[in-house]
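A protein chain is absent from this complex, but the other protein chains hold their places.
Up next, chain A:
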Amino acid sequence: MAATAAAAILSSGRFYALIGFEIHVKLATNSKMFSASSAAPAQTTNSQVTPFDMALPGSLPYLNRACLEAGVRAAVGLNCQINKISHFERKHYFYPDSPSGYQITQQRYPFASDGLFHYPLLVKRDKLKASTKHKFVDNPNSFVIKQCRIERIQLEHDTGRSIHDEYQNRTLIDLNRFGTGLVEIVTRPDIQSSLEGESFLRELNRLLIKYNICEQSGLETALRVDANVSLHRKDTMPDGSRVEVKNLGSFIDVRQAIDFEIKRQEQLLTNNYPIQKETRTYDTNKHQTVHLRRKEDQIDYRFMIEPNLPPLFLYDDNDKNINRKDFVNIDHIKRSLPMSPLDERKQYLDKYKDFLTVEHLHELLRLDMIDYFRDVMIQLDNNHLGHIALEVLLSDVKSISYDGRKIRKFAQAVSSTLFADIIKNLEKRIITRFSLYTLLTLCNKNRDSTRTLKSFLDEHNMYAINDENELEKLCLKILEENPKQIDRYKTNPKKVLEQLHSNICKKHHGRIHDDLVNDLFKRLLDKRTK
């Protein structure tokens, strides 16, 4: 497996890896960046196109303020220095999905640069101990916070969609997507492993969603990532050679591509081959990177300042004519932003410190359950039930929905109010702890979050049997069916109790409280054997 090979290579100490990302983020605005047609995805073919999007003569770009504000939010969230004056440029190349023959971007004069982003390293809890062997996890016992420098953030627009028809040797073009706003985030090569890379991207995704910069969806639609990977011998300086990997559509692809590249470059270095500067593409089926073109064959983009867009000015509170509402005020945006996911999690640790430890938080984060946890806590509004909820989340809910996508599905079916109800009823012993897994699975499958808990319990008869007499009757029945156990009780009481317990639970699955039934059996058997 490339993953273990890469981890071994890095922890051997003979090599170190430098990884940087170029991330294109699709902005969550209603209209496009330079024109007023809809930026919504999946619309009827060629129905959201303005003259500018088709590059018809005479059309001009008109910058959408919402896109600029989204960009500034990203820059503030990534702690960047904001350049108050920036310029748009044309990047020229010919391709059918770009009718104008150029893309408007900010290659040399971005509006934000020199940022710093902190992210938690996400390691699977059971693997934490094992990974002390690897250098790049410093302390296995706590939340490791790493940092990555951001080189620049720039505004640009997306191109149209092209569908290649190999049989008829033609390409079909849909221009709906042309002109939708993007923000390109370029990082410095501070990432040192695929684990760091994935952790960084997940935290970045969380920040971008929280600040309403992009839509919540899989990596597929909102973020596109290109990775630059280079491996070097320890004690040598980086020589500027790096391999660019494109076509990374999901977090897992990023992870596998980086691991494959590290393994491939290690083989080259060990055999004294030089590492060619090249662009490679990721093959999702074979989990490998494949050569695409040499760096020397790079297209000459002939950057020039976009003559139709004057310089972009951003203001803050220090500027005099800030009373003009039609300009964007950086400080105003800073004030209106919620706290970063990192700060929010620190707040949870403080607020729920009675039962929430760093390890718990890390596990919730790894399973993408933080939002659900927060909603449930708001519903419960009572710390004393919080620890029960946490325990259920990290055991039963984890078994049912063990990744981010499944958790979101679960949260749709089992709303935080329903879940809170379940916990309250559990505490009142109306339902048993044992029944929770079945109950939660039922609610999840039902997909109706408006149904009351009572209706579920009535339908499947999951009320706990709390009446002592009723319980005694059931226990006596079990004893009648198992006379041998009564005899065995004298010799091996513990085992007999266990067997009787499992027997009754199988029969009345989930309706029996563990502690009640054990005491009851003990009492009955003691009476019998006296």
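Keep this in mind: a residue touches a chain if its C-beta (ideal position, glycine included) is under 8 Å from a C-beta of that chain, and two chains touch if they have at least 3 such contacts; residues count from 1.
Following the convention adopted for this analysis, contacts and distances are computed from a predicted model.
The subunit not displayed here is recorded in UniProt as "Glu-AdT subunit C", chosen from "Glu-AdT subunit C", "Large ribosomal subunit protein uL15m", "Trafficking protein particle complex subunit 2-like protein" or "GPI-anchor transamidase".
In the complete assembly, the contact with the undisplayed chain comes from A:Thr279, out of A:Asn83, A:Ser113, A:Gln154 or A:Thr279. Touching the chain that is not shown, out of A:His291, A:His384, A:Arg405 or A:Arg447: A:His291 (per the contact rule at the top).
Of the listed residues A:Ala8, A:Val186, A:Ile209 or A:Val328, the one in contact with the hidden chain in the full complex is A:Val328.
Residue in contact with the omitted chain (choice from A:Ala7, A:Ile23 or A:Leu68): A:Leu68.
If you put the hidden chain back, the residue from A:Ile305, A:Leu342, A:Leu394 or A:Leu497 that touches it is A:Ile305. If you put the missing chain back, the residues of chain A touching it would be 29-31, 35-38, 44-51, 54, 62-66, 68, 88, 92, 94-97, 162-166, 169-175, 246, 264, 268, 273, 276, 279, 281, 290-294, 297, 299-300, 302, 304-305, 307, 309-313, 326-328.
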